[in-house]
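Shown here: the complex without one of its protein chains, the others still in place.
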């Protein structure tokens, strides 16, 4: 790992050095694990206690408060973003070089942009196009007429089915599937007749999609994931779903068919959203929740069926005391019976 | 998209035209989004309000009731099935042409039927057989001695392990895994000794399996998915499970080892079924439910542990009012204490 001077890193993120700008930084580590040569970062209460004891060579912080006197600092507005940039420089990812590997299969009717990398056993079908500098790792599959924007990274085993549209700077991790058929059938008494799934999936710019994610194509029209949205591993997005911008779907979440999820929404891990409902903008859905009805903007819902988070906390609080409550009721009943007996006696 | 006359489409589905049979249909869209040239369909209350306002060129319906006078109609017994067929004609899927791609790897000891398509980087191992007209997309894997029936579509990245049996007209979407080892171990104090998983998976005719689905091979004997069953994305089926016919497993559902799921069952999304239990025929399991015990035929169960749906609705209804209930109990207790105090005073 090549070293960088602290002053160089500070300049990179528009920060100012407190301490020794000439210090050499060779690595990066969390505050509690950092050693000599490592840069780290501190933000929020979680780090407040750790910074006084860190062995890091330098720490990226918003202000010097709490940092011991001898500790080198980079002072910057948003330490987490600055650290992300520094980490990218100290530990750069090596992507495959441009060029089409002789073991790849690119159809003559496909269009490849400048500087594209197509690795061994990747397939680009007829009529598909791949934007400038995009990387297709080994075994990636791009179906007929699919379009991928520039500067994307498509990891091994990803399948992008025919006709789907992927924006710019999109990252798709290994073995995810974009554009599988939606789960739609017509009923013929007990039998299911397949409804053709003739639509596509459209993925906006700057979306990141985890590993083994499945996003189904629309029956007609488009399944949409908006710009900047981040999708964790093993998430399911059904046909005709519309997901807004800068939304986060945590691992194993599932959005059922034709649901709408707004922008700047956070859907917790292992949560589910019913089909044909609508979640407003700026909503938070707790982990392991099941959303059965529309959720208004700027609200937090939890539980199954999901209810406003505060209500859920209250109900949950009583839930664990149900056995006591039951006992209490039995006791009250006894006391009432005594009062009634007493009354009967006197009459 | 080549156009079709409305009368042609009506003939295709055995329907009758009301209106202009010579109208040209070039596309298909949902009732609320359809424009000139589009055919749509209406069935059920959901569509009743939309049909009066649709801009579609024609609508497939069961009867003319509710449809405005000028609107072209195809009248047919089951509009949804008719529409599925029409959509398949208007937007036909282009499958790869028959033939073995020079970049595919087919073992000399494998048998390929007539009109089979084996695309680049697909693998067919020794002793495996692939039925007539079946398509293996790029990167599909067929293990030793596996048998695939005719007219199947095996999408990119699907792995069918050794010895498994796939019926006719089966569709398996990208990156699904058929025949991975069951999760079985013998305990040697704290350590786990692998139990060989020597059985297979048998998939019936007309089954459709979504993307990133995992179906484990039996320890001994067979894991079975019956004819006509439809499996959504990211579903888990453990070793030795038997699933009946025309059953539906929605996304992220999981069936644990040796469980039996009947025919015409619907298992909701993100639900789980315990190992070694039995779900009867014609059962519905609500979304996000956990079935811990046998479920009798023709019943609907929900919740975790799953109970009859009506009971669950009643319990769930009280659940959200638990804090009020607790308050009420405290209030009653106070009133009893007052009565008791009064009684004590008088004695």
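In this document, chain identifiers A and B correspond to the written order of the chains, with residue numbering beginning at 1 in each.
Going forward, contacts are C-beta pairs under 8 Å (C-beta built on N, C-alpha and C of every residue); 3 or more make two chains touch, one makes a residue touch a chain.
These numbers come from a predicted model, not from an experiment.
Here the missing chain is touched by one residue of B:39, B:57, B:146 or B:159, and it is B:159.
The residue from B:12, B:100 or B:220 that touches the chain not shown here is B:220. Checked against the full complex, the one of A:251, A:277 or A:292 touching the unshown chain is A:251. Residue in contact with the omitted chain (choice from A:42, A:186 or A:234): A:234.
Residues of chain B in touch with the missing chain: 105, 121, 123, 139, 141, 144, 157, 159, 161-162, 175, 177, 180-181, 183, 185-188, 190-196, 198, 212, 214, 216, 219-221, 234, 236, 238, 252, 254, 256, 270, 272, 274, 290, 304-305, 307, 311, 314-315, 317-319, 321-322, 325, 328-329, 332, 335-336, 339, 342. The set of chain A residues touching the chain not shown comprises 28-30, 33, 78, 80-81, 83-84, 87-88, 90-91, 93-94, 101, 103, 119-121, 137-139, 155-157, 171, 173-175, 208, 210-212, 228, 230, 232-234, 246, 248, 250-252, 263-264, 269-270, 287-288, 316, 319-323, 325-326, 329, 332-333, 336, 339-340, 343.
Definition applied: only the chains that are shown with their structure count from here on.
Rounded to a whole number, the gap between the C-alpha centres of chain A and chain B is 25 angstrom.
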